[in-house]
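Note that this complex is displayed minus one protein chain, with the remaining chains in position.
For clarity, chains are labelled A, B, C, D and E in written order, and residue numbers in each chain start from 1.
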Amino acid sequence: MGLLKNADGSAYINWGKNKIMAAVYGPKEVHPKHQVLPDRALLRTRYHMAPFSVDERKNPAPSRREIEISKVIREALVPAVTVEDYPRTAIEVWVEVLQSDGGSRVAGITAASLALADAGINMRDLVVGCSCGIIDSQVVADLDDTEDKEGSGDMPVAIMPNLNQVTLLQVDGMYSRADFQKAFELAIAKGKEVYGMQREALMKRFFEGQEAGMVEEESA
Amino acid sequence: MGLLKNADGSAYINWGKNKIMAAVYGPKEVHPKHQVLPDRALLRTRYHMAPFSVDERKNPAPSRREIEISKVIREALVPAVTVEDYPRTAIEVWVEVLQSDGGSRVAGITAASLALADAGINMRDLVVGCSCGIIDSQVVADLDDTEDKEGSGDMPVAIMPNLNQVTLLQVDGMYSRADFQKAFELAIAKGKEVYGMQREALMKRFFEGQEAGMVEEESA
Amino acid sequence: MGLLKNADGSAYINWGKNKIMAAVYGPKEVHPKHQVLPDRALLRTRYHMAPFSVDERKNPAPSRREIEISKVIREALVPAVTVEDYPRTAIEVWVEVLQSDGGSRVAGITAASLALADAGINMRDLVVGCSCGIIDSQVVADLDDTEDKEGSGDMPVAIMPNLNQVTLLQVDGMYSRADFQKAFELAIAKGKEVYGMQREALMKRFFEGQEAGMVEEESA
Amino acid sequence: MSMKKNYVVETIRKAQMVELLAKGRRVDERSPDEHRPLTIQTGVIQKANGSAIVTLGNTEVLAGVKVATGAPFPDTPDKGLLVVNAEILPLASPYAEPGPPSEEAIELARVVDRGVRESEMVDLTKLCIIEGKTVYTVFVDVNIMNVDGNLFDATSYAVVSALRTAKMKKYAVENDKVVVKDDVVPVPVEKTPVSVTMARIGDVLVVDPSSEEEAAMDMRITITTDDDGNVCASQKGEASTITPAHVLEAVDTSIRVGKAIRAQIIEATK
Amino acid sequence: MSMKKNYVVETIRKAQMVELLAKGRRVDERSPDEHRPLTIQTGVIQKANGSAIVTLGNTEVLAGVKVATGAPFPDTPDKGLLVVNAEILPLASPYAEPGPPSEEAIELARVVDRGVRESEMVDLTKLCIIEGKTVYTVFVDVNIMNVDGNLFDATSYAVVSALRTAKMKKYAVENDKVVVKDDVVPVPVEKTPVSVTMARIGDVLVVDPSSEEEAAMDMRITITTDDDGNVCASQKGEASTITPAHVLEAVDTSIRVGKAIRAQIIEATK
Partner (left out) sequence: MSMKKNYVVETIRKAQMVELLAKGRRVDERSPDEHRPLTIQTGVIQKANGSAIVTLGNTEVLAGVKVATGAPFPDTPDKGLLVVNAEILPLASPYAEPGPPSEEAIELARVVDRGVRESEMVDLTKLCIIEGKTVYTVFVDVNIMNVDGNLFDATSYAVVSALRTAKMKKYAVENDKVVVKDDVVPVPVEKTPVSVTMARIGDVLVVDPSSEEEAAMDMRITITTDDDGNVCASQKGEASTITPAHVLEAVDTSIRVGKAIRAQIIEATK
């Protein structure tokens, strides 16, 4: 956290082969004016992939996938931010995927949540994510790219661990009722593990006065 | 008419193989402000074709053809609307071509005119359209797609029938002076026939209290 | 100069095979408002090539090259304009390349500078340009298209001749320290020659009351 | 659609709804797991390869299928392409505007696309004409005609119904060349995925929210199931949360409610 | 160009014009069917395959032709392509802005395109090199240099003059391959369509309206005729009306006035 000098808050995450930088600017004035929310902050998010982050070079213009993920990331973060504390302002959350692997959106949310904390934004809880899937009929957490393609499902989940609330849920694949529950519960459990690590990173940052840190999380 | 619940006015037209829905919103506030007309309403129009409305799938982005037709439709409707009754407002007319055949622009104008009436907008006259062309040296009204391609001309005309004024005229093709006059006069005559049917639809709507109707006009 | 009736100032230049029209509008109100500079004029420039100006038809949308050249042309002209005389206004400089040859940007700057003078904008000095390069190890001024491609360098330079200041410098190629200096000094010297012709054009325009003139400059 | 909501009215309406829902009642008297009347009409656009107009209450959606041929993606040389695209037409709502698809329309198209894709409704390998060279490309374009809540389900039903009734030209490969045949064949459809969307208002999940309920909802969840009751896609939406227990409840509701809707879709697309 | 008109001034000017026109006079002393001085200069852009600069009063338009090769449209495999594109340059008017073509520029290009296309001026079948595979593509790009009314006619004359003088590379087909030849051939031009635009101000139609007249006009009508006096394209513009009688009057005027202009174009492009 705190790696980027200009941002009000930032966090870098290294998760599987994912390398993601998140930064927060704000609270700041809203432009254009007509987007001002009188009773709370406007949270802006962009999830964006570097052209070199994937196997085939990606066009730098935002794809439909990136636009959708930017939206669900916003909806996953807003519940944790006490937006009512910052009426008439904008809080910008930029998630840049420098290298992409399976689960980049949940890794991005996790980084963004740390960056919000680093920026000193008031929060009800952190938001942590984990992605589960099915490989060879087995429910598995934290799929990497190859597993993602070979497996028959991808279920990114983001939670507020202390409040036991789900803030993001997307499902791709084919799950029996029983497998769905297994995967979903595993994702939540893994998310809580991630939270332990996040909390540590935060404590280092705030209590040990460490200026810049890096969250390194190995895939399960 | 009145098929769409959210619109202030709407009309559906089934004309040859044309299937067109027109809807009106307004009078409403003008955004952006600098487009406000101090002495009259701003009429906005969009003529838009569904990707599946034509033989080869159409890209959903507006083509140059659609942009031009949106302009001539606007210029064909404004003379009939007493825009001076609604200063500083916007009236939006959306023409969606769900299936396209020869003469879709005049069918669209006819539907739009009914939708304006359905929305209770003050009008000097209705606007009705008809398209004529030449096939095998014969002047023919209301060409369908195939005739349009095989024929040697297309002449969409829109009129205000009671005021005997032309509000739209476009000509494609090759007409001798005499044929031009024949085609043009036939288009006007046919337009007046269409008007008869339109008036009926309107009377049903307003005097018989019918909530939703459909204008079905067979091609000549 | 003064060829275009609507523009506040204009100049046409015929330089090698370059055919360039430059026009100036302003000082005028700034839109959008938030771009207003409280203490000086905002200079806008666009360098734009006609689709038929080059060997292969150019897409009319601005290329990255045109965007960059628009920027360096702006930065080459601003130093010569007493922008502090026109606070809160915009001065627009449009450079249209009707036919392109080597050195079109410096020819464009030269024309733009004359158009600014024609518009009666206060200036510290004119801006004149010249382009040098290396062909067969020889430093040569004013390369045309073919030479540009065959040669091993292109160095467009714009100067304010009376103030002895460089306002544009771009270098492409491979120059030893000595060749660089030779080419650079040659560009400045040639620029001063161009200035002589420019001054003549201006004098004709203002003192002989000539309404429309044309600057014809043969390549060296 | 970026509804510019009137905050005061919204707050009052929401309080009323929460109160009613606590007693198990909805503003329009539906039970929590009851969807609005659903009508499905297919074959409405003759120039399309398949089409369906669906109304779900006052929400109205028209989907049209066009089948073309093209090149496959390099990494799936033996599979055809399926593209779902949605436009919320400006005539559908006072809040919709002309222009490139909004964030909402993109999410809508992608969620419906995933339900179709992940259920393996269309057998993409049967859309291959010559491996690595020529495949069918199936475009499903969706026109939202009138917005009154729950675009996700109405769009899903329209897309699935249009695909189930779509016919495409037959091609043969003769001497390595693609030759058009005179007859048409159905788009190879295997399953009938059904999406069921629920809104959470206060503590209650309600199926098929209307616009009025959407204005008051905290969270939206869409779950798509296939003929065997498998979950094949889901999407949580809106800037609020859902408890793990509610997620599992939503899955069960989706399977149960989806069954009846699937029967209606199959009946309408026979 | 979305002229931001000053309504008061406009109203007064218009009243004066209507009064003058009632007496058969125009502000610049032209008769109602008199166009402004027309000059045509061809071959002005050497890098273009054909070019012409046209002035009509103070309106100034430059058209350039570029010929490339490409693939034909699937439904017209034996025809070349003709593309007319217009840009109202920002230097042409205080109301023009840089950016993608405006609605006005698109209408302008399309109306001029139709006149050229429908008159069959260019024989597109002669632009075919290999049926279904390779054809000539003729781009005509128009730069509006100065706006003083009646862009339609000035653009049409510039496009027609540029095409009439355009030369393109010759291609031969040898062993199924396209081979460039050393010599050039004229773009295959058969006719000389001429567009005549009239403005209705009050009850009078005037030919070739200036900017001043356009600011006061109610309606604009463009009629394009060919060498035999056939009508091949027309476009009514502006948010007002025209009577059927005026339409027929405009056709006759267009045929009559067009004849002299055609002679001037043919003379200038010999």
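The rule is short, and it goes like this: a residue touches a chain if its C-beta (ideal position, glycine included) is under 8 Å from a C-beta of that chain, and two chains touch if they have at least 3 such contacts.
Quick caveat: nothing in here was measured; it's all calculated off a predicted structure.
Novice: With touch defined as in the header, list the contact partners of the absent chain among those displayed.
Specialist: If we consider the entire complex, the absent chain touches A, C.
Novice: If the missing chain were put back, which residues of chain C would it touch?
Specialist: Missing-chain contacts on chain C: residues 38-39, 43, 64-65, 67-68, 70-72, 74-75, 78-79, 153, 160, 163-177, 180-181, 184-185, 188.
Novice: Footprint of the hidden chain on chain A, which residues?
Specialist: 4-7, 10, 17, 19, 21-23, 25, 28, 46, 48, 50-57, 60-61, 92, 94, 96, 98-100
The rule is short, and it goes like this: only the chains that are shown with their structure count from here on.
Novice: Going by the contact rule set out at the top, which chains touch both chain A and chain E?
Specialist: Both chain A and chain E are touched by no common chain, going by the contact rule given at the top.
Novice: Does excluding chain E break the complex into separate pieces, and if so which chains end up together?
Specialist: Without chain E in the graph, we get A, B, D | C.
Novice: Please flag the chain sitting at the greatest distance from chain D, going by CA centroids.
Specialist: C
Novice: Do you know which chain B residues sit against two or more other chains?
Specialist: none
Novice: Which chain D residues sit where two or more other chains touch them?
Specialist: Where chain D is concerned, no single residue meets two or more other chains.
Novice: Just spell out which pairs of chains touch, all of them.
Specialist: A-D, B-D, B-E, C-E
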